[in-house]
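Moving on to chain A:
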Amino acid sequence: MSKSEKKVTSKDEDKKKSDEKAIGDAIIAAANARREELAKEALATRSNKTLPKEIKEKPKEEKPKESKPKEEKPKAAPPSKTDTEEVSLPEFEKSFVDKISSQFTGDVEVGYIKENRTRVNVKKEKILEVAQFIKDNLPFDHAESVTGVDFPEDKEIGVVYHLGSYTDPTYSKQVLALATRVPREENPNPGNDSTKLPSLRDMFYSVEFHEREIFEMLGVYFDSHPDNRRLLLPEDWADLPPLRKDFRNKGR
Partner candidate 1 sequence: MAEQVIPTKKMPPGLQVENVDDRIMTLNVGPQHPGSGHMRIIVKIDGDYIVDADPDPGYVHRGEEKMAESRNYITNIPHLERPVIHDSCNILYPYVLGVEDLVGIEVPERAKYVRVIAAELNRCIYIQYWLAIYGIFLGHSTMFMWPAGDRELLIDLMEKITGARVTHAYFIPGGVRNDVPANFEDVCLRQVNYFEKRIKEYADIFYDNPILKARTEDTGVLSREDAIRLGTTGSVLRASGVDYDLRIKEPYDVYDELDVHTNVLKSGDSYARSKIPWLDMLESCNIIRQALEKMPKSGSIRTKLKPNPKGREDEVYRRVESGRGSAGCHIISRGKPEPYRLKLSVSSFRNLIALPYLLKGEKLGNMPAVYWSLNYWPVEADR
Partner candidate 2 sequence: MSVIAPKFRLGYFLKGIFDNAFWILTIVTLAGIPAIQIVLFYLELPVIDGELLTAFLAFTWLFNPTMQVPLIKALIYSDLFRIVAFPGFGFAALIAAGTIFVERKMLAKLQLRVGPFYCGKVEGILQLAGDGLKLISKEIIIPAKADKPLFWAAPVLFVGTAAAFVALIPVAPGGWVVADLDVGLLAVFAVIGFFPIITILSAWSANSKFPFIGGIRALHQMVSFEIPLILSLLGVVILTGTLNLSEIVESQSSFPWIIFMPIGAIVFFTTMLAELERIPFDLPEAESEIVAGWLTEFSGMMYGLVQLGSYLKLYAFAALFVIIFLGGWTGPVFWPPLETEIITEGIPIPNYAGDPILTVNAPGLPLLDQDPNEWVLQQQGELQYTSGQLLVSGVIWFVLKTVGVIFFILLPRGVFPRIRLDMLLHIGWYKLIGLSFVNIFIALGLVYAGVIGPGGIL
């Protein structure tokens, strides 16, 4: 919150930040160069002793790739969509996922159906309705965990609700992942940009703290959440939301 205010009030801050960013990039570039050098050296010393030539080449190529920013290698497919075409889908899991997908054809896409684990991808406009449908018609009664994932190459942030059931013993093994995506902005301004989702707190009360955590860690603002404050981060945090991919760990 305090960050947003700084953004609005003073342009000097932006300038300063861009300067800092430039300096940071320079440092990273220098570090990369140094790392390459070191790798070369290490390989040189190693190759004298034992290693054959093929292995010697391999890390030499990989190292600089990893250390560079992620934008260089866009990857279209999110990881979840790959496993749908399994040969034999488990019956029970398929039955209740079909219930959801038949109710919302077009808005709901089945992510995967595995034993005890299922996933549906929902458009962000329909998330409230789908959650209400699941709450009313299926015995999922609580959210176990809410994961926020940053996909910078898709310019999206994914939010995955893992729903479980305590009341129905037949469902006690099942975990339904209810996933959605929100647009991601390059210069995040948590709370005041387009990275917004409706809160599921009215349906699944247990997401309250999880959603607060995702707001501070990834900058996803949850409308209609009564208590959108920081939870874990310090009060004077004025940097990027730390779980975004462009927030870098020091020394990494």
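We adopt the following convention: a residue touches a chain if its C-beta (ideal position, glycine included) is under 8 Å from a C-beta of that chain, and two chains touch if they have at least 3 such contacts; residues count from 1.
Behind the choice of candidates: all candidates are chains of the complex that A comes from, given by their letters.
In this text the structure is predicted, and so the values were computed from the model without any measurement.
Visitor: Touching chain A in this complex is which of 1 or 2?
Guide: The single touching candidate among 1 or 2 is 1.
Visitor: Which residues of chain A touch candidate 1 in their complex?
Guide: Listed in rising order, the residues of chain A that touch candidate 1 are 1-2, 5, 75, 79-80, 82-83, 116-117, 119, 141-145, 147, 149-150, 160, 162, 166-167, 169, 172-173, 175, 177, 204-210, 213, 229-236, 242-243, 247, 249, 252.
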